[in-house]
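Here's a slice of the assembly, chains where they normally sit.
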Amino acid sequence: MFAKGVTPSETQYDGSNLRILILHTRWNLPVVKALVDGAQRTLISEFNVKAEKIILKDVAGSYELPFAAQEYIKHSIPKFDAVICIGVLIKGSTMHFEYIAEATAHGIMRVGMETGTPCVFGVLTCLNDEQALERAGLGESPAKHNHGIDWARCAVELGVKKRQGWSS
Amino acid sequence: MFAKGVTPSETQYDGSNLRILILHTRWNLPVVKALVDGAQRTLISEFNVKAEKIILKDVAGSYELPFAAQEYIKHSIPKFDAVICIGVLIKGSTMHFEYIAEATAHGIMRVGMETGTPCVFGVLTCLNDEQALERAGLGESPAKHNHGIDWARCAVELGVKKRQGWSS
């Protein structure tokens, strides 16, 4: 009915000074890897983020993302300008998916707000494998799109705005 | 059964001193733009808010609204009297909508309560495109109404009450 999806920012951000953490899980790793790659390639090719300033760290599952993000942020030297938390949750037969997803969504937002470091919520919350593949730019769906690209754009935008002091 | 909807305040608030941030997302941008326009026009025409004191900022998605609102509030000089957070969430095929919406609703409330700066929750949480259009005053529905108008009224009322020291 109208153009769906996210419209990129009109501003072209320069990411060449940014230091960015990509913190990802190891559940459903083939999909996570595609998302991480998409984010990483976008940071470098679209925003000139230096490859050596993109730090990759991993944890077991999505529930660990907020805690580890917080700890890496607190201990990072030099400081991270942004963190992209990447995970892939796929509904199973118990209620695990629901409780992990909810706590993780709240947790990552809390870390960003408490540290002042932008934390991008790159956690897919899918009902089946096909949805996950599609959102990682994999598989056969004509609608496939690697969300890691969007998360990278979001991270750079917020990281640059933070560097610029959130001027208004 | 009874008159539904919000009854405007009996008090006519003077917004001419207020500095207001409209922070909006870029998802479903045509609808967001209509909401932003509705808010902006209302601030100016109904409350005499000065156009140059209405600051527009944007972020990628609704999940980013609480964090960015907090940072803009903390760094704003002069201080914002109110923030209107505008986004349009439309249910898709995964559970993304639910987790984003919940965290964002809690997050925007938290920012207001922690900063003491009124933050209006202008995030539509719709099940389909038609509902979103209707609530942005677009489309063909006879019930269409631009909620941006209400959010502007809310922002001015709270902004003025804040200026007046929440006297009771």
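Descriptive notes on the structure:
Should a chain be cited, it is by its letter among A and B, assigned in written order, with residues numbered from 1 in that chain.
The criterion applied here is as follows: a residue touches a chain if its C-beta (ideal position, glycine included) is under 8 Å from a C-beta of that chain, and two chains touch if they have at least 3 such contacts.
Values in this document were obtained by computation on a predicted structure and should not be read as measured data.
Whole-complex tally (this structure file, single sequence, 2 chains shown): 5 copies.
Note that only the chains that are shown with their structure count from here on.
Averaging Cα coordinates per chain places subunit A and subunit B 26 Å apart. Contact residues on subunit A toward subunit B in their complex (touch as defined above): 1-9, 91, 97, 101-102, 105-106, 109, 112-113, 116, 118-119, 121, 124-127, 131, 135, 150, 153-154, 157-158, 161-162, 165-168. Partner subunit A is touched in their complex by these residues of subunit B: 21, 25-31, 55, 57-61, 63-64, 66-68, 70-72, 74-76, 80, 90, 93-96, 98-100, 102-103, 106-107, 110-111, 129-130, 133.
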